[in-house]
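Of the protein chains in this complex, one is absent; all others appear in place.
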Amino acid sequence: MTDTKVNNMSKESFRRQKSREEMQKQLISFGLMIVLTLVAFAVVAMDTFHKGFVIPFLFLMAIVQAGFQFYYFMHLKERGTGMAALLIYGGVWAAFLTLAGLIVISWW
Amino acid sequence: MATTAAAKRSFWEFIWDYLTTVDHKKIAHLYLAGGGFFFILGGIEALIIRIQLIKPENDFISAGFYNEMITMHGTTMIFLAAMPIIVGLMNAIMPLQIGARDVAFPFLNALSFWLFFFGGLLLNLSFLFGGAPDAGWTSYASLSMDSSGHGIDYYIAGLQIAGAGTLMTGINFIATIVTMRAPGMTYMRMPLFTWTTFVTSVLILFAFPPLTINLFLLMFDRMFGTAFFNVALGGNQVIYQHLFWIFGHPEVYILILPMFGVFSEIFATFSRKRLFGYTAMVFATMLIAFLGFMVWAHHMFTVGLGPVANAIFAVGTMAIAVPTGIKIFNWLLTMWGGQVTINSAMLWALGFIPTFTIGGMTGVMLGSNVADYQYHDSYFVVGHFHYVIVGGSVFGIFAALHYWWPKMFGRVLNETLGKLTFWPFFIGVHLTFFVQHLLGLMGMPRRYWVFLEDQSLDLGNLISTIGAFLMGVGAIIFVINIIVSAFGEKAAADPWDGRTLEWAVSSPAPYYNFAQLPLVRGLDPLWIEKMEGNGKIPAAEPLGDVHMPNGSIIPFLMSIGFFISGFGFIYQTDNVYWYLALYGGLAFSIALMIIRSVKDDYGYYIPKEELEKALEGEAK
Amino acid sequence: MAQVHDHSELFPEVMPPEPEKATLEGKNKFFGIWFFLGGETVLFASLFGVYLALKNSTAGGPSSQELFGLGLVFIMTMLLLTSSLTSVYAMYHMRNNDFKKMYLWLGITGLLGIGFLACEIYEFAHYITDYGFTFRSSAFGSAFYALVGFHGGHVLFGICWLTTLLIRNAKRGLNLYNAPKFNTFSIYWHFIDVVWVFIFSVVYLMGKVG
Partner (left out) sequence: MKDWLSKFRALVLFGIVALVLSACGRENLTALDPKGYGAEVSLKLILLTTIVMTSVFLVVIILLIIVLVRFRRKKGEPLKNVPQVEGSKTLEAIWTIIPIILVGIMAVPTVVATFQLADTSDKDEHININVTGYQYWWHFEYENEEIATSQDMYIPVNKKVYVNLISNDVLHSFWVPSISGKLDVNPENVNTMFIQAYEEGVYFGKCAELCGPSHSLMDFKVVVVSEEEYEQWVNDMKSFNSQELELDAVAAEGRDLFEEKGCVACHATDSQNFVPGQKPIGPDLTQFADRSRIAGILHPTEENLYKWLKDPESVKPGNKMTGAYPELSDEEIEKISAYLMQLSPSEVTAASKE
């Protein structure tokens, strides 16, 4: 009985260690997100770059940030979340089609 | 139909039981009853349409009422009849097929039903309060903005409420299949009906949000003066068309894919042979769903999207024929070499093959956009989609009802009456809809209140009307069959010599489904145990207390709140006092939501002893 | 598949490593919210699509370049991003079974959310009073308020949800019954942040560029 308890304790401390490391990663990704946001705002505020560059660039920044959110903040990279990820990607695909439909082939 | 149990309790107890139930099987009964009611309503509307078109320049009903009829017929049949009945079948069977005791969110399941029911009720109340919606089931923005009265507002509010319920059902079923499969029930051992339920639910999840948004946009334009579709302020009604069909095309697959599952089960069972090419069938289902999302613009070939878009969507549309073809041939090969028993359920399945194949082939023909310039919005299209939806979904629903009736209600439907349902209906379908293809090509656009004299359209329309009445005869015989069979013989647990888990429990299934969770050893688990074991599914756990969710009246009351607030939305443009209903209804529902959230609900346990007793009873 | 057969199991002495997914109910909630967000993705995509299609349909009214200022949007972005981090902290403490710290960080999350919402209300009021720019002005106005307002509505809903959670569980402490509820909220909250990232990029920044 005590054995399992000790075992549990060491398991618990190991898990806490892992959890702390995880938290550090999350802090780093938060820092990166802030940086990405700053860069995006700066690019627009400076007003020196061409539109053709700025718009795809902003898109890219947004997608990278979304990735950080999903994978670090929302733990999508953890085990057993495959179906959740699959359906989010399904949603993203449907979202992409919807956007394509509304933006590309409606307008004269 | 569980009459013995009902007889012991008073009528009000019986009603209260159904109002508060969270049991997936009882919710299935509610869905079937509600969907059946709306099916009859939609059928009557169809007959009124056909009577109006029995001869040229007929004046059986007025032009305005005719438009209300076509709108309500389409909307009712799709949203309030076909989908709920299909959801009801899924509710009744899918948890049993994967060896689960209920769905993932029993409370939400009840809420979904009541939202559907009150949404449908709201929509149909428009008939009593100043006119039903009259802009077609698509309710295209330009005309629905132009339509006076409150009909379209009812359409918006009703579908919004019912749609929310459907979306929850989708999430519920996906979660159920992902987390609650019995031990050993891997994804590639799931019966095809469960697979199609899964894929359909995914389609619901992704297809309904665009409809929700679309209805919101229309609602704001009509009720609050925004300008999404107001051309004078820069709006654009083609947005409506896009969003509608981004929803609308997957919707077609939502209606048909579950039926592919049903037929796969029926062909396998009554041929006494496993499904031919199971893996291909699963992937074909997914491929159809995937492609189904990418072809919506074929409903818009004549909008003027330009040749590039039209060409891409034309090719994409034709491509769907490939996975569908795989399915048809795999079904035929399932029967090949088997021992094919033809009973009512099988009759519907066999009738489905030629009927649906015609619907599919006209679908490919419509996919050729240049040909579609002629077909589009003509009776050809009407013929096509009725071949698909009646020949696919409705045949599927009848097949499924005959097949699973014993499991759902504990009685076997009468065979003779079953066959008598099929033949008039089958002949009626072809009489009604085949000529419509020709009528379309002969120059008859759809949604025509009258067709003029001397345009050679008389004979075709007459034949079509006769066919519609034959279908009505079939439907009436089915209702008679339900009543007759209610007094018939009780069903055995496994009346068809079935292959899947639902036939391993008694008919109707006990409220906890499985006393012990089953252990699944392969595809068609029951068949495997019949062939290699003792015919009984081994248990995956020792007999113990079974955890069950508590019933609740909250879903019912919450839906009433939304129902009342729906009226508020509709009429607040007339009188500000209606804001009371709008906010009052919403506040009521939100309060109930908070109550639900604040109260701890741990459910209850069925004690082991009770289960033991039940198992002994079954053994006797 | 860990199934709970006894209420006492909902209040264990030592919490399992992932309390939010330890019960079947918890697992269902976890997947349920993710699937819901899959649908929400399409929901917001539809609104983004409508916005992008109508953003130049100003019908003579003010355009995005005239309206948008970057300062306020930057503040709002920082508020929401930070609230995402604080809710991560809350979940970190939940997994460590530290109820008080979890509450502290969730409380901060809620306050940041309220701050964001206040900024948004100020912004809308500013457009309406100073520019006369309402959702009836033009198709652009309708689309703008629909998209940003819909997101704001989600933030509001999140705050109400969080408040209810915090009040109802204040005396209960952390257990296997309510851990999934906190986790579900946190996933939802992150998603709101993801949507905002796209709103500030696509609506405000791109709107400023033209």
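Each chain gets a letter, A, B and C, in the order it is written, and its residues are counted from 1.
The definition used in the following text is that contacts are C-beta pairs under 8 Å (C-beta built on N, C-alpha and C of every residue); 3 or more make two chains touch, one makes a residue touch a chain.
Here the structure is a predicted model, which means the values were calculated and not measured.
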Problem set entry | Given B:S10, B:Q374 or B:N550, the one touching the chain that is not displayed | B:Q374
Exercise. From the list B:N330, B:T421 or B:N481, which touches the chain that is not on show?
Worked result: B:N330
Problem set entry | Residue, one of B:Q339, B:N534 or B:N575, that touches the chain absent here | B:Q339
For this session: Among B:S10, B:S62 or B:N550, choose the residue that contacts the chain missing from this document, as touch is defined above.
Result: B:S62
Seminar exercise, completed: On chain B, the omitted chain is touched by residues 62-64, 66-67, 134-136, 140, 142-143, 145-147, 231, 235-238, 271-274, 276-280, 302-304, 306-307, 310-311, 314-315, 318-319, 321-322, 325-326, 328-330, 332-333, 335-342, 350, 353-354, 357-358, 361-362, 364-365, 368-378, 423, 427, 430-431, 434-435, 438, 441-443, 445-452, 454-457, 459-460, 463, 497, 531
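Following the convention adopted for this analysis, only the chains that are shown with their structure count from here on.
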For this session: Could you classify the connectivity of these chains, where an edge means two chains touch, as line, ring, star, complete or other?
Result: complete
Problem set entry | Whole-Å separation of chain centres (CA-atom averages), chain A against chain B | 37
Problem set entry | Cα-centroid distance, chain B relative to chain C, in whole angstrom | 33
Exercise. Mind pulling the chain C residues that touch 2 or more other chains?
Worked result: 31, 35, 38-40, 42, 46, 49-50, 53
Exercise. When you check chain B against every other chain, which residues touch at least two of them?
Worked result: 174, 178, 205-206, 210, 236, 239, 242-243, 246
Seminar exercise, completed: Residue positions on chain C within touch of chain B in the complex are 1, 3-5, 7, 10, 24, 27-28, 31-32, 35-36, 38-40, 42-43, 46-47, 49-50, 53-54, 57-59, 135-143, 146, 164-165, 167-168, 172, 177
For this session: Provide the residue numbers of chain C that touch chain A in the complex, in ascending order.
Result: 14, 17, 21, 30-31, 34-35, 37-42, 44-46, 48-50, 52-53, 70, 74, 77-78, 81, 84-85, 87-89, 92, 95-96, 186-187, 190-191, 193-194, 197-198, 200-202, 205-206, 208-210
For this session: Could you please specify the touching residues of chain B with respect to chain C in the complex?
Result: 104-105, 167, 170-172, 174-175, 178-180, 183, 205-206, 208-210, 212-214, 216-217, 220-221, 224-228, 230, 232-236, 239, 242-243, 246, 544-545, 547, 594, 597-598, 600, 602, 605
